[in-house]
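Every protein chain of the complex appears in place save one, which is left out.
So that you can tell them apart, the chains are marked A and B in the order they are listed, and the count of residues begins at 1 in each.
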Amino acid sequence: MRYPQRTGRLYVPRRKARLATAAVLVATTLAACGGGQDGGAEAGAPKAPATIPELTKDPLTLSFIWFDWPPAHALEDFANAEYAKERSNVTVKVNTVPNANWHDAMFTQFAARKTDFDIPILDSQHIGEAVTNGNILDITDFVQKNIDVKAYNPYLLAAYGQFPQAETGKRDENAKLYGLPLLGDTWTMIYRKDLIGDKPPQTWDEMISVAEKCQADNPGVSGLAFHQANGSDAAAVTYNTVNGVYGGNLWDPKTRKIDGVLNDAAGQEAMEVLVNKMKPLTAKGSGNWFIDEVNAAVAQGKACIAFNWIAASGGLLDPKQSTLGTTREQILDKLGFATLPSQKTNLVPLGGMGMHVSAYSAKANQAEALNFMKWFERPDIQKKWAAAGGVPARTDALESPEFLNAGPFNKVYADSVPRMRDMWNVPEYARLVDIENTNVNAALNGAKQPKAALDDIAREQQGVLDSSGRKGGGGL
Amino acid sequence: MAVSVGEAVSAGPAGDRTPPARRFGGRGRSVLEVVLLAVLAVVMLFPALWMIETSIKENRDVYAIPAKFFDFTVTMDHFRDVFVASGGTRSALSVSFLNSVVVAGVSTVLATVLGVPAAWAYSRFAVRAKKDQLFFILSTRFMPPVVVVIPIFLMYRQVGLIDTKLGLILIYAAFNVPFTIWMMKGFVDEVPAEYEDAAMLDGYTRLQAFWKFTLPLLLPGIAATAVFALIFSWNEFVFAIFLTSSDTVRTAPPAIAGLIGGTTVDWGLVAAASVVFALPVLVFAYLVRRHLVAGVTLGAVRR
């Protein structure tokens, strides 16, 4: 024993002193907090100027934030090559974060009232949260003055910029705009031409029976592959898609009612189809699959029919990642891309993202950001963006040969535009989607009965929407 | 008291405990034990070996079913990709490795500079409420990082430390100081106070005695302690992912985590990055193997 015994009791009186110190600390803390919570008190978003202020001639870095995927790198390369032609003093930097961390990374910086990005690329459903907290600029006047709104499908403008949310398929011309489209996206059906034939199934039921037959005929290949993970918005988008196709509704935006709407007869049927008809046709253990796993299954020749985001499908044509062929042409002989089958409706999920202007970046950067957005939405630039692998939003660019020839799935996107439906765009989005994700994922993996899962989603989501007036315990 | 692991694991005096076993199971039992140990070793090491193997496979073979254990083409491409981006420039991963070096290095230095003198003072002087102070210091390490990150975030927001290397350095230093104090106090306790007393009789001040006589004797201990602090900061993930977001600040753990969740997962690259990232830690751990027990228990268990 190295330490001879000595009790610590000798120092008891000292404890009082320490308590006093602690009390002082608490007091300081309170003072510090009191001082720290102003600033965000004003409701709503600050306004961007209608005309672009004079731009700086000094070197400037225009920063974006996005998650790490090929379009992010494509955007950085494209912008540095093309935008620099007009603004040689500007460098474009697209910061990327892990997909799972995307929402957190943007909104923690918003919460810090200081962002290292000028243009956040928000998911369309994030707009509500950002606008309500005053994190992004109101660009209504700017758009009115600088953007030809007639050149777009109105719903695309609304989905990536308008808040409060527009009715599906429409734009409210009196509503405010907070963003402009950057990258359009939707699901495509990827099917094996060599296994199920050149003609894609037209209805959802037909699609399921084709997949069933394909799976039975081809041992080792599963009928379907789609997103089932409980992270991001994976399983939620899957359910929402089936829900739309089977005539269901996610909510009634006017009355803010979810319980009783989402889990009505159509909603229940959609959940039945998803869990009892589609899930049995997927690979064993695919219950945590998202974009990359579905791609891997297709590239490894393990799926007859798969669903994935168009913007994430480019890698499928890369022979280095694929066992379907050694050239792009060989792969395309086997893979077909089609719009989603329809059933009671022909709705497809709206994906993609818009660009916005951070309320916390420097004035010069905000001006540059507005200038970039105006530049980006020009017809010629939209076509170049299409040729560079991006998905434009302007109708003329969508119909241009530059876009339609750039990828086998681009026609799918162009055809899908009038069919799109988005999720709820409300400040509570992150929690709503988490509730849906975890419950759909639970139903898909046998942790919950389909009906119970759907009822839980409706009840919990309704609880989140209704909880604004409640005191304490929010977020549980 | 100061039995190091090196001693503990050497074939030292405990070796003569084996012979009596022969009386019971004899050779058969000894063989059984060796087999059991070998099986356990294979199970424990397999994931690490599989990681190394994946890092030198072509992506086509990575997904092969049944898994290819031997017959695959060896490629070093993934290791190149760790450091070089497709355009021939430095990859974002290599930048994050560099950030990790800076953040882990500086925070370790800071923790050492603050912790070693404190450990010396706690060992040598009758500091008031020492027991309480020391337990308080240790208990700051018990807090779940996910919980601490919320107030730290709010605090950093006020002072502009979010998404800065300095912010990470400070929080890592704060997490390493308790550990440094506890582990170093053990080393200081082992250096007899009489050395300093003798020096002071020779006319040195207490501070000079510490600086000239005690500190040199502590250097090996400081090195061991610093390595453990370094390993902690090097591997840390929770603070890194919530307090940083830009490429220029992000450390390696969140950068490696970011390799999945795009559109395709390059498992070869993930494996190669993991191997490169783990190498320094394994080397350091080997260097301080004599102090492993103290190192992994915040010095609370000393051998």
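Criterion: contacts are C-beta pairs under 8 Å (C-beta built on N, C-alpha and C of every residue); 3 or more make two chains touch, one makes a residue touch a chain.
Methods note: contacts and distances are computed from a predicted model.
Peer 1: Looking only at the UniProt record of the hidden chain, which name from "Beta-ACP synthase", "Roadblock/LAMTOR2 domain-containing protein", "Sarcosine oxidase subunit gamma" or "ABC transporter permease" is the right one?
Peer 2: "ABC transporter permease"
Peer 1: Which one, B:31, B:219 or B:296, makes contact with the chain that was left out?
Peer 2: Checking each option in B:31, B:219 or B:296, the one touching the absent chain turns out to be B:296.
Peer 1: Which one touches the absent chain: B:81, B:189 or B:247?
Peer 2: B:189
Peer 1: Which of A:295, A:439 or A:462 touches the chain that is not shown?
Peer 2: A:439
Peer 1: Could you list which residues of subunit B touch the chain missing from the display?
Peer 2: Residues 1, 3, 5-18, 20-21, 24, 33-34, 36-37, 40-41, 44-45, 47-48, 50-51, 54, 62-63, 65-67, 114-115, 117-118, 120-127, 130-131, 133-135, 137-140, 142-148, 150-155, 157, 170-171, 173-174, 177-178, 181-182, 185-186, 189, 193-194, 196-197, 200, 205-207, 231, 234-235, 237-238, 242, 253-254, 256-257, 259-260, 267, 270-271, 274, 277-278, 281-282, 285-286, 289, 292-293, 296-303 of subunit B touch the chain that is not shown.
Peer 1: Extract the touching residues of subunit A with respect to the undisplayed chain.
Peer 2: Touch set of subunit A with respect to the missing chain: 1-8, 22, 25-26, 28-30, 32-33, 37-41, 100, 103-104, 107-108, 110-111, 129, 132-135, 229-231, 283-288, 296-297, 300, 302, 428, 430-431, 434, 438-439, 441-442, 444-448, 464, 471-476.
In this section, only the chains that are shown with their structure count from here on.
Peer 1: Quick check on the complex: what are the subunit B residues that touch subunit A?
Peer 2: 1, 59-60, 63, 92, 128-132, 153-154, 156-158, 160, 162-163, 189, 241-242, 245-247, 254, 257-265
Peer 1: What part of subunit A is in contact with subunit B in the complex they form?
Peer 2: Per the stated touch rule, the residues are 1-3, 8, 11, 14-15, 18, 32, 36, 63, 65, 67-70, 95-101, 104-105, 108-109, 111-114, 116, 231-232, 290-293, 295-296, 299-300, 312-315, 320-321, 323.
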